[in-house]
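Every protein chain except one is present and positioned as in the full complex.
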Amino acid sequence: MVPITTFHYLVVAAALFVLGVIGVLTRRNVVIILMSIELILNAVNLNLVAFSRMWGNLHGQVFAVFMVVDAAAEAAVGLGILIAFFRNQETINVDEIDLLKW
Amino acid sequence: MNSAFFPALQLALARPFIASNVSFLASLITPPNADMAPVATPFFFYLLSGLAVAGGVLVITRRNPVHCALALIVTLIAVANLYLMLYAPFVAGVQIIVYAGGIMVLFLFVIMLVNIERASKDRRFNRIWPAGLAAACALMALFVSAFVKGRTLFPDRMIKLPEISNTQEIANALYGEAGRMGQYTFTFEIASLLLLVAILGAVIMTKKRI
Amino acid sequence: MSDETVKDTHRISSHAVPPRDRSHLHLEAPEKPHLDSNELIINMGPQHPATHGVLRVILKLDGEKVLGTECVIGYLHRGVEKIGENRTYTMFNPYVDRMDYVAAVSNGLGYCEAVEKLLNVEAPARAKYIRVILTELNRLASHQLWLGTHALDIGAMTPLFYTFRDREEILKIFEKYCGARLTTHAFRIGGCQYETYAGFEKEVKNFLTFVAPKIDEYEELLTTNRIWLERTKNVGVISGADCMALGVTGPVLRASGVKWDVRKAQPYAAYSEFDFEIPTGENGDTYDRYLVRMAEMRQSLRIIEQAVNGIPEGPIMGKVPKVIKPPVGEIYHSIEAPKGELGYFIVSDGSTQPYRLRVRPPSFVNLQALDVMVRGLLVADVIAVIGTLDIVLGEVDR
Partner (left out) sequence: MLNQFMSYLGSNVTPGSANNQLWALIYVFIIFAGVSLAVVAMNWFERKALAHFQIRLGPMRVGPHGLLQPIADAIKLMLKEDIIPQEADQFVFWIAPVIGLLAAFTVYTVIPFGPSQAVSDMNIGILFMLGVSSLGVLGIVVAGWASNSHYPLIGALRSSAQMVSYEIAMGMSVVSAVLMTSFNKDGTGTLSMIGIVRSQQDQGIWFLFKFFPLGLVAFVTFVIAMIAETNRAPFDMAEAESELTAGYHTEYSGLRWSLFMLSEYAAMIAVSSIAVTLWLGGWLRPFPNLLHAPAWDFIFSLFPGLTFLGLAAIAFIGVARMPAHFSFKIQRIGLAVFAALLGCMALLLLLLAVAGRSADSSIAARFREGIDYVYWFILKVALFMYLFIWLRATWPRYRFDQLMRIGWKVLLPITLGVLVLTAIVGVLAS
């Protein structure tokens, strides 16, 4: 068993990141897109903490906490927009959201 | 590490064959060198990262949004455990409380309140999904090349961070210590401002009659 | 069934009469299920745990707030008034107990006194005293049952068992006197059937000393209970004027500040000889109704005490002919039942059977106030308001 190095964590983070990007690009349902963005943010957090572990200081971890704060704010506003939109247009498919003003 | 896991098991079954397998299993759990915390072992790492990636795949493939939400929760908790392995217990705690306990409940609320599930019976992937996939593969290729080339740049060592005072040091970084301003106190205030803006935005958008 | 009625079956009212105009509820389905105006029509069905019997309430909700209600009754309709027209006066007496089965004794008192008024016969003094004692005991039992179930609806489990334990004592006295606990059929036209059994006064006195501290126990549990206050204060508010407009009587009327009690206004059956107050509330919410009923329980104890001490000797049955054929004419006589003013309107055509026998039940009239009291409240309050109205479906449907 080769010991676990930072490289292993980066690969996992990259995999999660790519999955998130696939989710954002291919799915039609707004909620799933928001979830994929959460996935991407998680991948970024994992990277931050892995590097903070590698360099031995805490900057990465503190920044990861700020990333979680940002993810919470983003999710709240994203879902707010989704509800406001769903109430008027009855649909949450990204393809059908093509009007700037409705 | 030659002793078998369960003495009873050893008596019941053939001795030599089991002894070797069990010791293999036992070696997975116990850490290779003494100072590494027991959790940071290859077995747990591959288990958790496999769980995280599997959860990620489920999130983007399931038709029903609630299944996606559950899969995302599995990913979040797997990643939280990865943080524990990276000697970051505080971040793991925040991840579980804020992410899995807070944001995911928000997602489930919205899915249920606005019963999006009824509106999501039609196609899952949009028409141009091959282009999306191709772009993602290009991105993956970019990552791989970056890793292969940049392998030598980073010092490949794992400094054992003191896990005991992790929370203490993060607090010092955030709030400052013995009168001195911490390095991140200012950014901490901006983050709280950001949250305030987000709260107001979310409330104003969802209220029926302001 | 003709196809016309078959078509009707899906309507709320099943018989072939053209459906009543319900436009005020605008029950038609909302045109587009818009998210913010999700009016919801839900049924608090006939077999609902909190509707004290078979009452069905159609609730029109906007989210959690109640916009309007409509009570569908008739599930317990037995046609007592129609039966009355084919029974002689004495044969009809037991039917009266089955209307408000919780306060059967006061139903009997109302009916007997109405017929006595028709015959202009006066019950002897001793019978009047016995009637007052039993009616007040029955008022106490009815209020205890109301308190138990009302508290249970709002969530407090314990008062139910306390009230039922004390109500048991009253039912024992009824059983000893007239053989029945619930449908007592205690009185006859012209007086009482049975002389009081040996030790009746002693037992009632023991009961009085037994139950006085128990009422304080109920008050201890609920009156100053923060959550009870929060669930009942200014919930289901109704003003005195609204009550009078709707004809609401009894504790609900008195809690809204109107000091009207038939026992004081038109004294009947020896009530003029006792002194007792009429408790009233100020702002007519559920909490005031609770306080009024608790005070009424204490007033009943006072009345019973005076009645038992001053019970005269003498006959218990007035001069009433074997076959009762009241003269042609009509009378309306009302008494103060635990739920409100219980009236009997009897039209006699000189034969042994009444031509028309109309009962004015308090619960039926008080139920009209439900819609006024509940508008704007939440669903959980609808149950509290139904409880505080203290309606009994046997009386509402007759």
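Going in written order, the chains are labelled A, B and C, and every chain counts its residues from 1.
Methods note: a contact is a pair of C-beta atoms (placed from the backbone, for glycine too) under 8 Å apart; a residue touches a chain by one contact, two chains touch by 3 or more.
Bear in mind the structure is a predicted one, so any value in this text is a computation, not a measurement.
**Student:** Kindly name the visible chains that come into contact with the excluded chain.
**Tutor:** Counted over the whole complex, the chain not pictured touches B, C.
**Student:** From the list B:P89, B:G182 or B:G201, which touches the chain that is not on show?
**Tutor:** From the options B:P89, B:G182 or B:G201, the contact with the absent chain belongs to B:P89.
**Student:** Can you say which of C:L221, C:M244, C:V347 or C:V372 touches the chain missing from this structure?
**Tutor:** Considering the complete complex, C:L221 is the one touching the chain left out.
**Student:** Out of B:G50, B:G101, B:P130 or B:G150, which touches the unshown chain?
**Tutor:** Counting the whole complex, the residue in contact with the absent chain is B:G101.
**Student:** So one chain is hidden, and I want to know which residue out of B:L48, B:I73, B:L86 or B:A173 touches that hidden chain in the complete assembly.
**Tutor:** B:I73
**Student:** For chain B, which residues reach the chain that was dropped from this view?
**Tutor:** 3-7, 29-30, 37-38, 64, 66-67, 70, 73, 89-90, 92-94, 96-97, 100-102, 104-105, 108-109, 111-113, 163-164, 166-168
**Student:** Under the stated touch rule, tell me which residues of chain C contact the chain that is not displayed.
**Tutor:** Per the touch rule, chain C residues meeting the hidden chain are 44, 48-50, 64, 151, 153-158, 160-162, 165, 221-222, 225, 227-228, 230-231, 378-383.
Definition applied: only the chains that are shown with their structure count from here on.
**Student:** Hey, what residues on chain B touch two or more of the other chains?
**Tutor:** 114, 208
**Student:** Name the residues of chain A that each touch 2 or more other chains.
**Tutor:** Each of 86-87 in chain A touches at least two other chains.
**Student:** Please output the residues of chain A touching chain B within their complex, sorted ascending.
**Tutor:** Listed in rising order, the residues of chain A that touch chain B are 1-12, 14-23, 25-29, 31-32, 34-36, 38-39, 42, 45-46, 49-50, 52-56, 58-59, 61-62, 64-66, 68-77, 79-84, 86-87, 90-95.
**Student:** Enumerate the contact residues on chain B facing chain A in the complex.
**Tutor:** Result: residues 28, 32, 40-43, 45, 49, 52-53, 56-57, 59-60, 65, 68-69, 72, 75-76, 79, 82-83, 85-88, 90-91, 94-95, 98-99, 102-103, 106-107, 110-111, 113-114, 116, 119-120, 122-127, 129, 131-133, 135-136, 139-140, 143, 147, 151, 154-159, 161, 166, 169-170, 173-174, 183-184, 187, 191, 194-195, 197-199, 201-206, 208 of chain B touch chain A.
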